[in-house]
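Up next is chain A:
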Amino acid sequence: MIELKNIYKTFNQNGTHEFTALKDISLKIEENELVIIKGVSGSGKSTLLAIIASLLKPTSGEITVESKKIAKLPDLHASDFRASVIGFIFQSFNLFEHLSVKENVSVPLVPLKLKQKSIDEKVKKALLLANISHKENSTVKNLSGGEKQRTAIARALVNNPKIILCDEPTANLDQENSKAFLKVVTKLKEKGFTIVIATHDTIFDSYDQVDRIINMQNAKIV
Partner candidate 1 sequence: MKKFLPLLTILLIAAIVAIVFISLSKKEKMITIQKGNIQKLPLKIEKGHVNDTECKMIITDTTYAAEAVAPNGDTWFFDDPGCMIKWLKGKPFEKEAKLWVKAVDTKKWIDAKKAWYSLTDPTPMHYGFGAREVKKDGYINFEEMRLKMLRGENMSDPRIRKRLLGL
Partner candidate 2 sequence: MDIFLSNQVQIFLFSESIIYLISLIAFIASIVIVKEWNFNSTSPKQYKLEKRSFLIMTIIVLTLWIKIALLAYFVYTIDSISVLIPGAMCAAGVISANQYGNPLLFLKIALLFLTGIWLILNSLDQKAEDYPYFKTKLWFYIAVFLLLSAEFYLDFAYFSHISTDDTVQCCSAIFGLSGDNHIPLNLNVLTLLAIFYILYILTVLLSIQRYPFTLFVISLLFLYFAYQSVVHFFGTYIYELPSHKCPFCMLQKEYGFVGYFLWGTLFLGVFFGISNFILKILISYEDKRLYRFTIIFNTIFVILCTLYVLIYYIRNGVWL
């Protein structure tokens, strides 16, 4: 499902601030696996997720997701791939504060030029899955941290992706909301999603749904 071979990622190559975020990363993630990528800030977790999501291209190496060599895809194709295969939950949620929950969740559907009825159906389904239906007309800026998190989850699910990537999903949540997040993740795993979570939150240490923990240190897997 996801396979990385000898991935390197260097920023500002040959420049004065050259920085290697990933060094010789090779790993395989099977379908329906829940994988935790653990490491401190700066260990390369977010960069790794961005490369799996085709948001970044590696400096060298090969990455295959759902049989596609995504690093070789031209930008337009990479965007199409990302829209249909990947659901990304960002650390700071990246929601439009002035829009409602429903509007935020429908944003990924805009480029698909679907009919309104079809959009409404998909949004409804995603809100239900993320447990945020009761807040669909609320403006995001009026939501709590947990509710924003669930809105971000709904948005990640609306296109029915195969893979969910979460970058520090509990970083801005309290204990109670973090546990609520874990419940949503459990539900998603039961539904067959492949989930990769980059985190240094210890709440995942005792989470029984985790199939594998990958430790990263200084841009390498240890």
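In the analysis below, a residue touches a chain if its C-beta (ideal position, glycine included) is under 8 Å from a C-beta of that chain, and two chains touch if they have at least 3 such contacts; residues count from 1.
These made the cut because all candidates are chains of the complex that A comes from, given by their letters.
These figures come from a predicted structure and were not determined experimentally.
> Pick the one that touches chain A in this complex: which of 1 or 2 is it?
Here, the candidate touching chain A is 2.
> Which stretch or stretches of chain A touch candidate 2 in the complex?
Residues of chain A touching candidate 2: 5-6, 8, 13, 57-62, 68, 71-77.
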